[in-house]
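Here the complex is missing one protein chain, while the rest keep their positions.
Each chain carries a letter (A, B and C) given by its place in the written order, and its residues are counted from 1.
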Amino acid sequence: MLMNLFKFKGGVKPPTNKTQSLGKPIAQAPIPSRLVVPLHQSIGGTPRPVVQAGDKVLKGQLIGEADGWISAAVHAPTSGTVVEVAMHVQPHPSGLDALCVVIEPDGKDEWIPREPVNYKALTPEQVRERLQQAGVVGLGGAVFPTHGKLTASKTVPMEEMVINGAECEPFITCDDLLMRERAEEVVRGIGIFRDLLQPKRVLIGIEDNKPEAAAAMRAAVQAVGENFEVIPVPTLYPAGGAKQLIRVLTGKEVPAAKRSTDLGVQCFNVATAYTAWRAITHGEPVVSRLVTVTGNVHEPRNYEVLIGTPMDELLKLATPHPDTDGIIMGGPMMGFLVPQPDVPVVKATNCLIAHSDRLFPPKAPEMPCIRCGSCAQACPHELQPFEMYWFSRAKNFGKTQEYHIFDCIECGCCSFVCPSRIPLVQYFRFAKSEIWAREREKNAADQAKERFEFKQLREEREKAEKAEKLAKAAAAQAAKKAAEAAAAAAAGDTAATSPQAADAPAIDAEKAARQAAIQAAMERAKAQREAAQPKNTDNLTPDQQQAAAEIEARRAAARLAVPEAPANEKSE
Amino acid sequence: MSHYLFILVGAVLVNNVVLVKILGLCPFMGVSKKLETAYGMGAATTFVLTMATGASYIIDHYLLIPFGLEYLRTLSFIVTIAAIVQLTEMVIAKTSPTLQQTLGIYLPLITTNCAVLGVPLLNIANGHNFVESLLFGAGSAVGFSLVLILFAGIRERIEGADVPVHFRGAAIAMVTAGLMALAFMGFAGLDKYQ
Amino acid sequence: MFAPAPFLLKDTSVSQVMTQVCIALVPGIAAYAWLVGPAILVQLVIASLAALLAEAAMLRLRKKPLALFLSDGSAIVTAWLIALTFPPLAPWWLVATGTIFAIIVAKHLYGGLGQNPFNPAMVAFGVCIVSFPALMSQWPSVGLQLPLVDQVNVILGLAPRIDALSSATPLDALKTALKLDEGAFDVTHLLANQDIYGNFAGRGWEWVAVGYLLGGLWMWQRKLITWHVPVAFTGALVAVSGALWLYNPAHFASPLFHLLSGGAMLGAFFIATDPVSGCTTPRGKLIFGAGAGLLAYIIRVFGGYPDGVAFAVLLMNLCAPVIDLLTQPRIFGMKDAGKGGKA
Partner (left out) sequence: MDILLAIAIMALGAVVLGAALGYASIKFKVEGDPLVDKIEAILPQTQCGQCGYPGCKPYAEAIAKGEAEINLCPPGGMEGVQRLADLLGREVKPLDAEEKPKQVAIIDENTCIGCTLCIQACPVDAIIGAAKQLHVIIGPQCTGCELCLPPCPVECIHMEPIAENIDNWKWKYPVVELKAAPMREAA
């Protein structure tokens, strides 16, 4: 294949360690004793649980409903009973809890009725919605809801679609095996994306250390009769980063502040294409994924694993060595040690590496930076990590942003080459999350300011209204008196002067009108007084209303529980 | 021509007003924490100093000397400088309130910046003519701004350094200024080259 | 305990880097010891001891782990550079004072390794040449046959500093000669004196410079330094000296003379390339190197000191932070180079 490849600057060549797990075909991991399915498995809104403890669920049944457009549904990975919907520790570096649906499998693995669809008969909107309903997210690790990436930019024509089969991280082989064994379905899935985005070219980038996968994909492309180009790219970490692969295949550079569609290019992982195909044409939502289990184990291998499988159960299949002291989720460059071994496999879990000091020797102590510039030469985004480190360390976050810290993709190349053993990426993550926290605080402050100013405005207005009301009342009082006096005078005069008598009804009418006006004013004032009572129940968002309703409900419950509570008094 | 060049180079580098003559240390230490402020201070001082040398030359030669009032030199120079500084402050207040706030007290204190008074007096002591005075003033001002900006650049970097606690802040700044002065000694003799 | 990614690391360390710098200095040192005199080896030991002592004392005072930082080799590199720039028969206390000043004031007051804005070795040189100009200008004439024991005695102050020791460097000698003779001799004539000026830039010294050049090229080949600073430094030096040489060959020495005399080669490859006190952006490095080369020439030819490399490097150290700020490279996804908020 003759094609001009581009290069990205920087990059490193860590030992790949991929052969260990390539020896055997993909195996089906057995159904575990318990599945803990986190609801929040993609970027975007947290899905709302739609099952309760005790519910019977079937494989593929919806258990979490997408919340908003950028959010993806979550499904039961197998049939069984919902044990609880509760907080569990997440496979997340924080080690914090999040809402999970815990399912006890019944072992039958019984599917919901699956309806195969010919997607060509559907409109693009329908396809996107189906993908969302099926919980299809980017399986390369970023877990961005796929349907959200399938809309072309309105202004820029879609030129290239890049399919990421590079898999540059050491140890990980799940995409490699997927392409070897299920190439045809991957290619068909790519076809769906192609039909939605209508790019001029489809480029499948595969690192040149996976010739088998590339051959399989080429054969599949031929077999399906597509015109996708399978392109081997030089093995260089992080060639599998979306932006790097786009650069290598198309020469386009996507900056941090832009979407790739703005440049007429979009990138998908091969595994995403595969799940999209299964979801659309087989009606199977994403309930499992391929996971490489490797590292400090006897039998490294790739498994098809149900989402929610506890990691330690999965690791046992590969029989870890006794000195294993932790599990890395993801690759050795960007992964993290999971907080506890029984956290569940999620859609982002592409690899589990059994950690041991033998495999990953403990790091030498951190030395001060000597500004040698190795990191800047290794950085695929051409940043200057040593400067960002200098200011992150000093907590001078404004400066870190001047050095473009948000363009950092946290690939770890800088830490890899650092002679001072500085955990650079760690400093950048720290700085980024501090900046985000500040942003949140700033937003909260702006909102608070707005609300404060609104309240002040309202109070001003109420004060003005009150003053006006008082003035009106005083005026009314005076008018009334004047009217009474006038009436008395009129009554006295009626007898005396008959011509004026004709005026009397007029005066009476006038008086009546005035009184009516006063009455009305008083009514209004009363109404206003009532309105001025700090009620503050208007203009509530559904969330707030819901919160209030919940509190009311709890209150009702509390009242039931405590009958002697002064319920009557309140219920008036 | 080369005579003027030597005056200029001499004022900027060889006899740098801050690092060699040790004049104007107050703003040099005070407003060099941030590069941005240093740019502002440099610009303001350059303006004031150049204006002051010109104005003071005119005052000296056309008012004080003809009337034999040389003893009023210091007084009249200070008054002139104060007026120019006041003018500068108004302009800065109009154009950049943040700069005004960050320069803070140092902006009006340009009045008492010994470099600003020292340079006109040195002009007279050296018997410079008007063009020479202006060149010497501008050169000194550029020299002041140059070292102020470079110093601010270094201080911004030192900010993140693991300086021993007792040396943080002014102490390490003084050490740095000293080492800068050492570096500037390298220019010694350049203005005397034949 | 939390261990952050990446879990794989390249096999490299600060002490490895520093050791390689020391190895790269060896050809120059060998030539120095062979052609100029073995006393330099004694000076290297004195400077290293002083550096390690000062380093240890400061680390102890600052409550930092001694073994870790003493073994990083940075103090040794500083010490060696000091020893190599001082006159080889300078009294021991001068070398020790310079080294201790460099380690304490120029390095540790700023936080130690990696945080000093000025090159410590050049600070030592600057401080000593300003404070002890006479001692710092006494260079032994090359070819002087003085037994090593006597040389050591001179260094240790046990023997008198005889006149034969107090000649000048070829560079200084040329400058003085040109000044004194008021144009009676021209440069070519002066340089013909091979006893002082050797084949092209100073007897003995020219080969020491070639040794540094070899070491520097090796460092470049090992990717310890990039080409920018040495190329810009030598380029600027050649350009300015060449221009003036062409303009008046009777009054100005050739570029070759300037390249191989004084501290030009040591400066270009070992001192100006120090990443801590120098520039780090590619364009910044070019400006830094060119500036240092230019200033070195101006100071050594027109200024009041025998050589200008030390002051040139210190002056460029001053400018380095600002140069770096003004020469920020383009980042991935950005159209043009330059600073500016988010692209």
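Definition applied: a contact is a pair of C-beta atoms (placed from the backbone, for glycine too) under 8 Å apart; a residue touches a chain by one contact, two chains touch by 3 or more.
Everything quoted here is computed from the prediction, not taken from an experiment.
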| item | value |
| --- | --- |
| From A:98, A:122, A:215 or A:317, residue that would touch the chain that is not displayed | A:98 |
| Contacting the left-out chain in the complete assembly, out of A:125, A:212, A:446 or A:460 | A:446 |
| For subunit B, residues in touch with the removed chain | 31, 33-34, 37, 59, 63-64, 67-69, 72, 75-76, 79-80, 83, 86-87, 90-91, 93-94, 97-98, 101-104 |
| Residues of subunit A in contact with the chain not shown | 40, 90, 92-94, 96-98, 324-327, 337, 340-341, 355, 357, 362-363, 365-366, 393, 395, 423, 426-427, 429-430, 432-434, 436-437, 440-442, 444-449, 451-452, 454-455, 533-537, 540, 544, 547-548, 551-552, 554-555, 558, 562, 565, 569-570, 572 |
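Just so it is clear, only the chains that are shown with their structure count from here on.
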| item | value |
| --- | --- |
| Mutual neighbours - chains that touch subunit B and subunit C alike | A |
| Geometric centre distance via CA averages, subunit C-subunit B, whole Å | 32 |
| Residue list for subunit A, restricted to those that touch at least two other chains | 368 |
| Sequence positions of subunit B contacting 2 or more other chains | 157, 162 |
| Residues on subunit C engaged by subunit B in the complex (per definition of touch) | 61-62, 105-106, 108-112, 115, 117-118, 123, 126-127, 130, 295, 298-299, 302-305, 308, 310-312, 314-315, 317-322, 325 |
| Of all residues in subunit A, those that touch subunit C in their complex | 8-9, 12, 14-15, 93, 170, 243, 247, 253-258, 328, 330, 332-337, 353, 355, 360, 362-365, 367-374, 376, 380-384, 386-387, 401-404, 406-407, 412, 415-421, 423, 425-426 |
| Subunit B to subunit C touching residues, read off their complex | 35, 149-150, 153-154, 156-158, 161-164, 167, 172, 175-176, 179-180, 182-190, 192-193 |
